[in-house]
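In this view, the complex is presented without one of its protein chains, the others remaining in place.
Letters A and B mark the chains in the order given here, with residues in each chain numbered from 1 onward.
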Amino acid sequence: MGIPKDLAFRLFGYSFGSWFWVSNDQSVDAAKLIHWSAESGSHPFVLVAEYDGGPVATVRPRSTSNKTGILHAAHPAAHVSTCKIEREGWILPMLWSLGPEAICADNYSCQEPYEEIAEKLKKGTAR
Amino acid sequence: MSLSEIREEYRSVRIGPKILSEVRNSVHQVCRRYDPQIYGRAASWDDAEEDLVQAVVLDLLLQEGQLDYLMARSVQLEDFQNLLRFQVKRYLARQRQRSVVDNLLDRSKELLQTGAFQSSGKGQAARYSLAGAAIEGREPTEEEVAAAARSVALVPRIRFAERERAPTVYTRENLETLLQAVGISLPAGFSLHDLARILELVLTDWVVGFLYDFEGAQVEPSAGLNPEETTMVEAAAREIVEQCTPEHLLVLRRKLENLPDQAIADELGVSRPTVIARKKEAYERMRGALEDLPEHVQAAVVDRLAAHLATFSGGGRL
Partner (left out) sequence: MSGEHAPSWLQAALGRTFVLPVGFAEEGESPLKAIRGEIRVARPMDEEKVSARLIVILEAYTDGDPWVNACLINNALEAAGDKDVRLDAEDTNLSFPTLVETDVVGPLFMIQLGPRIGQLAAPLLDELRAAVYGTWGPNVVNRRGTPIMGKHDARWRLKEQEIGEMHALAYACMDHLIKADVKETAADLVLDPAFIRPDAVEPPLATMLRVVSVAEDEGLNLDIPTEGSHNMSRLRNWAASLMPDEVRALESLWQGCLKSDEPKGVFREDQLNWRLGWPSPGANSLAQHLAAHASRGGRAFRVATSRKNWPEGTQGGVIGLDVEGIGTVQVKPELLDVAA
């Protein structure tokens, strides 16, 4: 990585409440070749703390079928062009650590637009 | 030997012949990889190995409770042995770090006698501060020490190898910058003990590399720059500082110290979007100055800038 890109990472990172669609093989440690889902595909994750460009980002996953956690409406249609949160779902209570390869522009979806949801995430509300 | 036997001994006498034997084996396996003069302060490990065994047992396993940590985590004998070897390395790293810090303190004492600093008291009670500063008669707070460590972390270091007898770590110029950064961060003045604490907080990545056998991937920016490149570094760093406002520089400094945007906004008394805007502006100025330079020169520019930022408290030229 060139120095300016390294700096950009350090300077900008991503804010709390940013959503990313992370493929299953990026969600777990590549070196250990452990996949918590054998299936291909991806899951949405939201940053629950600011990501500062360092080695770890703390996130929570979202599901459209698992009804535990914070009920989360689909994002408004005119939200941002990259938004992929198009169906109602639940922000699950599990915490997870992602590496920087998962938190990238290619995976970026959008910023959480609902204030009430952001408040719940900030407090670490489970449901 | 089995883990059951180790556990039984631990429960009955805490440390007995079996655990002691494991410690001796681990010490022997680990220490022989390292120079005894650097890590054992002895001509050969034959002279120093038993001292090391005693130190690991008394200081780490018993006094610091690490034996309990090992017993809690071990599920197989191999776990216990791996963790024990790690403890031996921790002890060696700690010794090494102490001697590196002691060398830096010796060099610092000399620099602290220059006109840039003032002192009061003698010996262990000596306190130092920037020349002309009014010394508050108190110990620095934990918060101030942490802030000082974050500033000092910006000052470029010279990577050193485990085999190096007397590593430099900081050039004279950068050691002066470091001491100024400490002086700015600690308005109450500082003792050599405070300085040692800060250096120990800062010299962590070397220790980690040693403990976990990571090969360093550090770029050594200034080493090996030719005179032309050195001139380019100075020019680029100056260009960045001149193009950036004090607000830009403070934002850059705080981001390099890894403070979140909101904390910077609170410090500056502006909104978070304003901080984000300043970051973008500062980044553009840096990118403009760096993008045509070779990567090793870019790294040297960033290091030069970081050293400047370590003592930046608003305003000032490079």
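In this text, a residue touches a chain if its C-beta (ideal position, glycine included) is under 8 Å from a C-beta of that chain, and two chains touch if they have at least 3 such contacts.
All values derive from a computational prediction rather than experimental measurement.
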| item | value |
| --- | --- |
| Absent-chain contact - pick from B:I38, B:M71 or B:V270 | B:M71 |
| Listed residues B:V30, B:L130 or B:V202, member touching the removed chain | B:V202 |
| Absent-chain contact - pick from B:V27, B:V57 or B:L309 | B:V57 |
| Residue, one of B:R127, B:R150 or B:H248, that touches the chain absent here | B:R150 |
| Positions on subunit B contacted by the hidden chain, ascending | 7, 10-11, 13-17, 20-21, 54, 57-58, 62, 64-66, 68-69, 71-75, 79, 82, 86, 90, 93-94, 97, 142-143, 145-146, 149-150, 153, 200-202, 204-209, 211-212, 214, 216-219, 256-258, 260 |
| Subunit A, residues in touch with the chain not shown (by the definition above) | 1, 6, 10, 16, 28-29, 31-32, 34-37, 43, 48-50, 52, 54-58, 61, 63, 65-68, 92-99, 121-124, 126 |
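Methods note: only the chains that are shown with their structure count from here on.
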| item | value |
| --- | --- |
| Sites on subunit B touched by subunit A in the complex | 252, 255-256, 258, 260-261, 279, 282-283, 286-287, 290-291, 295, 298-299, 302 |
| In the complex, subunit A residues that touch subunit B | 2-4, 7-8, 10-12, 15, 50, 52, 54 |
